[in-house]
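A single protein chain has been removed from this complex, and every other one stays in its place.
Chain naming follows the written order as A and B, and within any one chain the residues start at number 1.
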Amino acid sequence: MAEKFIHAVYDDDDKLLDAIKNLKKNKIMIEEVFTPFPVHGLDHLLDLKPTRIAIAAFIYGCIGFTFGVLMINYIMIVDWPQNIGGKPSFSLLENLPAFVPVMFELTVFFTGHLMVITFYLRSRLWPFKEAENPIPETTDDKFLIQIPIYGNESKIKSIIKTTDFYDLTVIDEPVKKPDNTQDEEIHNFEETKTDSEITIGFVFHARKYSDGSSNLRIQFTRGRGQQYAKNSGLRIYRKHWISKKSEVSEKHPEYEKVNKAISSIKEKINSVKQIFADGKISFEDAYKEVIENQ
Amino acid sequence: MDKNLKKYWKSEIELTNSAQVDTLRQNEFVDSLPIDSLLEDDKSLKESSTNRRDFLKYLGFSTSAAVLASCEGPVHKSVPYVIQPERLRPGIASFYATSMFNGYDCANILVKTREGRPIKIENNKLANFHGSANARVHASILSMYDSARIQGPISNGKDISWVDFDTEIIEKLDSLRFNNKPVVLLTNTIASPTTSKIIKDFTDKYPNVTHLEYDSISESSVLDAHEIMYGKRAIPYYDFKHAKYILSIGADFLGDWLGSNYDGEYAKGRIPTKSKDTKAQMSKHVQVESNMSVTGANADVRVPMKVATQKLFLAHLYKKVAKLDLILPELDKIYDVKLNEIYNELISFGNSALLVCGIDNVHAQILTNSINDLILSKAKSSTKISLIRKGDDKKINEVLTKINRSEISGIIMFGINPAYTLPNPDLFSSSIKKLEFSVNISMKMDETSSICKYVAAASHYLESWGDFQFINGEYSLCQPTIRTLFDTRQSEECLLRWSGNDNSIHDVLKDNWNKNILDANSIWNKAIHDGVYSIEDNFKPKLTNVDFSYSISKLINNEVKNFELCLYSKIGMGDGQQANNPWLQEFPDPISRVSWDNYLTISKVDAKSIGLKNYNEANGALNSNYAMVSLGDSEIKLPVLIQPGQAQGTVGISFGYGRSSGLKSEMMTGSNAFLLYKNFSKVQDVVIKPVHEIHEFACVQLHNTLMGRGDIVRETTLEVFNTKNKNYWNPIPVVSKNHIETAVNKKEVNIWEEFDRSIGHHFNLSIDLNACTGCGACVIACHAENNVPVVGKAEVRKSRDMHWLRIDRYYSSDVSFIDDKENKENINGLSDSLTVFGDMEDPNENPQVVFQPVMCQHCNQAPCETVCPVAATSHGRQGQNHMAYNRCVGTRYCANNCPYKVRRFNWFLYNNNDEFDFNMNDDLGKMVLNPDVVVRSRGVMEKCSFCIQSTQAVILKAKNEGREVDKNEFNDACACSAACSTGAMSFGDINNKESEVYKRKKDDRVYHLLEYVGTKPNVFYHVKVRNNDKLKNI
Partner (left out) sequence: MGSHYEAPIRKPLVTGNKTYHQISVDVARPIEGSANKQWWIVFGISLTLFMWGIGCIIYTISTGIGTWGLNKTVGWAWDITNFVWWVGIGHAGTLISAVLLLFRQKWRMGINRSAEAMTIFSVIQAGLFPIIHMGRPWLAYWIVPIPNTFGSLWVNFNSPLLWDVFAISTYLTVSLVFWWTGLLPDFAMIRDRAVKPFQKKIYSLVSFGWSGRAKDWQRFEEVSLVLAGLATPLVLSVHTIVSFDFATSVIPGWHTTIFPPYFVAGAIFSGFAMVQTLLIVMRKVCNLEDYITVQHIELMNIVIMITGSIVGCAYITELFIAWYSGVEYEQYAFLNRATGPYWWAYWAMMTCNVFSPQFMWFKKLRTSIVFSFVISIVVNIGMWFERFVIIVTSLHRDYLPSSWTMFSPTFVDIGIFLGTIGFFFVLFLLYARTFPVIAQAEVKTILKSSGDNYKELRDKKK
């Protein structure tokens, strides 16, 4: 298990596939890929073994059928044979036609349910199970490749840089169970109903570094729903953060320096808001104004 | 400040002795309990007797005790006999022979009792005459458990003891005798030797008392005719087993005509029995009548005719038979033709022909008697006469006028209800109220009791002793089958007491029999066991010359201006004595299939002309207009029923309805036809006006015709039956098996291996459509045996009647059913089929009628069993189609899938439910329930079980006695076949080759209902053969 990871994020499935091809060409090991929808050809590229769940389903079907036959035989023939409408209850075979529907239904019942249960267990899906996608966007429109770094971080980075990537983060911790709140609100900014407004606030990245600090990210929200966050490049100890003032307390190491940086970002934010209101820039590009030359 | 600070004291103690109050005020709140201190020093804890473990023990114990207590089921107390009666084994029914006569119905019967409770009436096979009970007699057992009964003597509306009652009565009687004031003892016909004797003693003691017999529905004309011709006031007895040709002019002898009990003998003659060499013989029955009666429905040929015309017809017939040459008014052409045909046939049959006549006219009866004498009819018994009607209209009228003029000071009545049955009840009541002395010995606070000063609570016949002589020389005994339920007395006992005789009725009866009836070598115990006792006693008529021409002249000059009303009595209600009997109220009339009502029957044509109509509601229920029927000053409003076969110009109303007191409000159905029974004539000249209000009928059969479905009721004529091959008139339906027509009952048609039914008992029920007269005795018997609930008018109206056994009645829509079948088969093309089927929905003006009893057919391949999801209904080893009520969840799938629609669903809770306030809702009424049959709960399906409780009882009996079941022992196990007096139904074990039912199964006429469906029923029917090849309906 590698210590450090690279999360390469892509915003298009084709780009993703190209990137993966690229990485494979360079013998870079890919640990996991998170996608918002089934990307065709992905499993081949990743050389995933074909799943055997269908075989399991078939076996379950056989079990269901056998169960049906045995149950009906026991109930109607063995345990208490009755003369029902003159139908022969001497042997299962004679009276079989009447039993076919139930046998069929039981087969389907067993197959369906047991297979789905198997699927849930194998893919570790159940109520109260925590999600494990590194960044929330992977269920929306982002595709994330998780690459373990075995010392050659720079190489991997360079390869990824060659691909049409969207975002790149280095994490020197294996993916851990994230704490409940993926992104913690700091700027409790009011939701804007209209798309003409933009709100920008600070959020922390879900995962902490080993030293307990975590990336301070800037979240851009427009209207309802359109939202994205960017790394501000600052690593901050969350416990010293004062969300009211949205700056760090004295306890924070070299806090003046940090607060200075934050305030400068704040200025940028205000300016960007203004620029955006004037419609000079698109929502998607808003972050550039803030995080340029960080 | 202190000045205006007032001091309020809460009690005067506070005022006087405030210190004490202060102290109290200080420690108003009690110190907190010293728990801490207790827990702190564990020394005291250790010493304390109850430690934690104990506490847990107690807790455990009390909990478990509570649980145990809650587990205890409800306790039903059953009180054992202090002294176990002899020969009474709980769970084993014992039968007592007895007989009943209530002035209208009479029968020799067996009473089935369980644990001392009479629960069912059965026929007494030992009786030569009147050995079978009709529907009303079967139902009479429920009338004993009637919650509306008087429970003790009442004087001037107050309950008093018998002692006081007797002293008061005797005082009155003595004073009346002393002042020699006339008193009338008005009773129903007394057919009892002992009772007559008691009455005689009574009248001897009180010479001022005159005894008079009164029949609510009078047969005076017949009696008069007999008296005139043969010198005795009696009813001629007809022996139908000698009658090969029966011409009935308005005589409903299968119904209530002369309280007759002729159906058994009649039916025997109706079954065509074929032997190898000889042709099959069966009697021929021609009915000339105005109302459609049960008898008319069974006739081979039925001629609808106004009563006026009937009289003329009779006169003409007499003229022909007597070969007189006198000038008579002409008959209409059609009738004249019929007359000749009928006359020729009648003569051709010689002395095996019989004429019975129901025309309520003495002259008509005279002619009838003489015609029978002229043709030397064997069927008119020369030695036997019937003694069950004696009322004399003339005398009654005299007395009534006396009463109205108050020339009479006292009246004693029993067995009658004149305040209801007289045509002018108001006058009667007012004059009775005026009398200084009026006693009614009655079971009910009926119309008459409510106007009498004294009401003596009478016992039901099942609580009484008595004897009867229905036919001369044929005696019957009546013994109590249960101790009087209430503080009641039978009328004879009252008379005994009042005439100062303290012997019990039992002693008097026994004494009288030993002295006067039993001969030397016959014993009282034997007689009481048999219930019947006959001696050689032949009636010798004193013939007198009668002026027949006078009779004819009296007959022929009668003209009806308006409608000719023919009053009749229904099988269900009779003369209305048992109006409070829910079984009889719910009993559907055999002809109209209407329950809970009487109505004006009218022909289609007349209804149209007056503007009256019947129509069905959205849910199928039958509605009708009302008609106002007025006769002189009295008029009654009642609903109209368009009756196929009703002679044009005539209408019919049945007696027995419109009771107003002494019964539950639910039972106050219909309207009182006695109001139109002016001077005791059943034929009246009435005016009918339509009333445009809607009446809601409760009719159990909403579709009247057979729609040409010839294989449901198979019919043929005697001619065809004798000449043609069985496959012509009774073919077995065929199905295509490998493109070869194969009979459905063949083995190879079956798609699966059948169960072996050849071992052990296998029950079958045979129903002979030739013998079934549709009398309905079986319906009531089934009701009684199987605790079938009564659901009331509203539910019956919704087609939710619960009868397990129904008697379908079909009218032909063409002249005959056979024509219907042909019409249907000759349909070609869609439009034709539409018109033909459309026409087939309406019955003919004078239709053929057929009765078909239908109950669960107990199919060996039952569609109902297959579809029950919970296996609540499955097939029994003995051929029954079982129904496990407590397993049923009530999907009603079985009922839907039953081709015969014999399954009945409990739509509501029918017992202990005030919505259905019938006998299953009060403790008294529940006493009639058969303990062997479960009372079904709401939401379960029920149906005929072939009386499995009884068949099992029979098997067990035989087993205990270490013998095989006797060959026809099962026949009496099934309530319907046991009740059937005509032998139409025969039940038994077809694996017993000797049994009657096995013999019947081998008959050519056998067919199964809807055999082609392949249900293989265990009920089979016999093709109805009609003896009408020459003579046809008009």
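We take it that contacts are C-beta pairs under 8 Å (C-beta built on N, C-alpha and C of every residue); 3 or more make two chains touch, one makes a residue touch a chain.
Since the model is a prediction, treat every value here as computed from it, not as a measurement.
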Residue among B:605, B:694 or B:870 touching the omitted chain: B:870
Option touching the unshown chain, where B:162, B:343 or B:837 are the choices: B:837
Touching the absent chain when the full complex is considered, from A:93, A:108, A:170 or A:277: A:108
Contact partner of the left-out chain, one of A:98, A:242 or A:277: A:98
Hidden partner interface residues of chain B, rising order: 616-620, 701-703, 705-707, 709, 712, 795, 798-801, 806, 808-810, 824, 833-834, 837, 852, 854, 863, 866-871, 874, 887-893, 895-897, 899-901, 903-909, 937-941, 1010, 1012-1013, 1015
On chain A, residues whose C-beta touches the chain left out of the figure: 11-14, 32-43, 46, 48, 50-51, 53-54, 57, 71-72, 75-76, 79-80, 84-85, 87, 95, 98-99, 101-102, 104-106, 108-109, 111-113, 115-116, 119-120, 122-133, 136-141, 181-182, 191, 224-227
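As a working rule, only the chains that are shown with their structure count from here on.
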Centroid distance [mean C-alpha coordinates] between chain B and chain A, Å: 83
Touching residues on chain B, where the partner in the complex is chain A: 752-755, 859-866, 868, 871, 874-877, 1016
Of chain A, residues touching chain B in the complex: 82-88, 90, 94-95
